[in-house]
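These notes are about the structure you will find just below.
Just one protein chain is left out here, and the rest sit where they should.
First chain written, first letter: the chains are A and B, and each begins at residue 1.
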Amino acid sequence: MNQLAIDNLTFAYTPRQTTLKDVTLKIPTDSWTLFYGASGSGKSTLMRLLAGLLPKYGGKILQGKLQLPDGLTVAMMFQDPGMQFALDTPQHELEFALENLQLPSSEMPARIEHALKFCGIEHLCDRQLTTMSSGEQQRAALAVLVAMDTDILLLDEPFASIDNHNRSLLIHQLTLLQEKYHKTIIVADHDLHGYRGLAKQIIHFENQHAQLLDAAASDALLKSADQLAATVHHVKLPTASDQPILTLKNVVIEHGNEKLITANDFSFFKNQTTLLTGATGTGKSSLFKAITHLASYQGIISYDGKDSQKIKPRRYAQQVGYVFQHAVDQFLNVTVKEELALSLKKGQNPYFDDEHLTAALRLLGLSKLQDRVVYSLSGGQQKKLQLLLMLMMGQPVLLLDEPFSGLDFHSLHNVVDLIKTSQKIYPQTMIIISHQLEGLEKLIDRHVKLADGRLSYREEF
Amino acid sequence: MAKKNNKFHLRDIILLALVGIIFGVIYWAAAFMYNALTIVFTPLKLPMMGNDLTMGLWCMAGPMAGFMLKKPGAPFLGEFLGAAGEALIGDQWGAANLISGAVQGIASELGFTLTGYKHYDWLGAVATTITTTIVTFAWDWFRNGYNKFGFKNVYYFSGRLLSMFFFCGVLVMLIERLLERSHVMKREEFND
Partner (left out) sequence: MNPSFKLLLVLIIALEVSFTRHLTINLVLIAVTIIYLLTKRIRPRLFGWLFLMPLFPAIAVFITIAWFSPGHDYFYAWVLFSRIYVYVFTGAAITQTTSPLELTRSLEQNLHLPSKFAYGTLAAVNLIPRIKMTVKTIRAAGQMRGIYLSWWSPTLYFKAILHAITWSDQLAQAMESHGYVEDRARTSVHQIALTTRDWLILIVSIILIQIITFALP
């Protein structure tokens, strides 16, 4: 048998809700396959099933079965680069993995050396993993799979948080693993750009189903992904009348010992909605963390003309709000109702009176979910609730890190409407990081691009 | 009812160690409390009061682990693995903490044992509060010279009981209620 066979599979994490339904697929070995679909569509679930991690770690196969070719080994690489190592350095993690495989110690050094060299991280072998960039961590994770000489490599959104340089290095190594060593490679991604010519087949995940796309459909999808990134919208550059609200003076932001951003004199302007773009891994989130004092930086970041470090933390938190990338990080209570009550009590945005709040909840499809536990909501519902809670807080400056990810087009449209309406009554400065650009034209006043460690205003996005 | 799985798997062990370490990390943010309380109580001729009043904070990981996993051995492991974790990162109290971690672990385990591992409720919380107070006090009797304090031990014992009740009883129960309401520990919904 030279394929991974998934036969009529239905899987659920909880009795109430199935994640995959009647999925039948045949994935050929010795080839490269893409799992494509929005977040929460079940790509990651199927991968974990193939890796044998599910249902062991939760959920239940309600019907059907999976079958892997006899004797082939499987290993997985995960989306969160920092959450896949038991040990402190790449060298130690490689040793750990080979010890697990019960490899004789005499064979280990050669294997480890080869894997490190293959992934180009010999120089990092004794570095602490926690001080490495996400891209370096993912290369170390790949090195482990290379050393283990795994036959089937499953990669769950491996490029989600890494820079382009490391992404292309990894893709190159994966291509080599596939073509030269005949490995079976399956990558899950919500973004298909840059995969043309690599993937032999694409499997599309939607509404609990998964199906293999034919060659024409695959090609059209890959082509449109590359084109989508190239659609251009026009915005204005800052004008002389714009008032600075956040100013970075001689600011240097680092991660580990890698310099991410240098800004000698750069301002974000009051009551404007600024889109912040830049390739993944360039440090956009690090900039937000520096502004909110969650990460250290050199130089001065001033708010409304005053060094932000000299403002009392409690007061500063009422001036600059951070809408975190992971919605659950924003929640402090258990139910939707409790979360809303807290923001209603402490919020300063006058737009959200009882009437407008009710309308907003209806608009976002949250009205009937008031008694639900926030952690049991779907990814999209969590995102919408999170955004509403922070809009209600109404800090004069709001930093939004990927606020639209996981939203369908209809939800995105409603969310943008809500922000616009609120802004009319209560103007706020917003800085938005988003890889999703379609549907934002109405919202965006300015565009800042982060490239080569520098921030600059651009006329198009 | 299905047979309850009382074995500790890798995931449980990592979780218990993490919980222990989290309590340790937050405790260090409050370490000034020990010093402040000691300074306040020294003029009252009760310098050890800081030790007794903060003791509950040290012992929270045990009952918390018991409430979370509801298995025999969890309170001990929660307390002990946290201490082991601190020892492993080279914390200077490390090796000595290994012993106090074990003592505190046994102490909180005992409360759940005495209630037959059936009371993950107020009764269990009160039981573990009492056993933790008595066992750690007995330990300090030898180790920190409490055998010499005479009648002042009444104050010290009361202070410790109060601290245990607040941190290991009330606070742990409040956290447990939040976890319970969030349904996050229901990993095996299908296995019932």
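Please note the rule applied: contacts are C-beta pairs under 8 Å (C-beta built on N, C-alpha and C of every residue); 3 or more make two chains touch, one makes a residue touch a chain.
The model shown is predicted, which means the values in this text are computed figures rather than measured ones.
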item: Residue of A:Leu260, A:Met393, A:Ile432 or A:Leu450 in touch with the missing chain, whole complex considered; value: A:Met393
item: Touching residues (missing chain, whole complex) on chain B; value: 8-15, 17-19, 21-23, 25-27, 29-30, 34-35, 38, 42, 45-48, 50-51, 64, 68, 81, 84-85, 87-96, 98-99, 142-145, 148-150, 152, 167, 171, 174-175, 178-179, 182, 184-185
item: Positions on chain A contacted by the hidden chain, ascending; value: 48, 51-53, 57-58, 75-78, 80, 82-88, 92-93, 95-105, 108, 129-130, 144, 148, 292-294, 313-314, 317-318, 321-322, 324, 328-330, 332-333, 342-343, 345-347, 375, 389-390, 393, 395
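We take it that only the chains that are shown with their structure count from here on.
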item: Intercentroid distance (Cα basis), chain B paired with chain A, Å; value: 37
item: Chain B contact footprint on chain A (complex, rising order); value: 14-15, 55, 57-60, 334-335, 373, 375-376
item: Chain A-touching residues of chain B, taken from the complex the two chains share; value: 11, 178, 181-184, 187-190
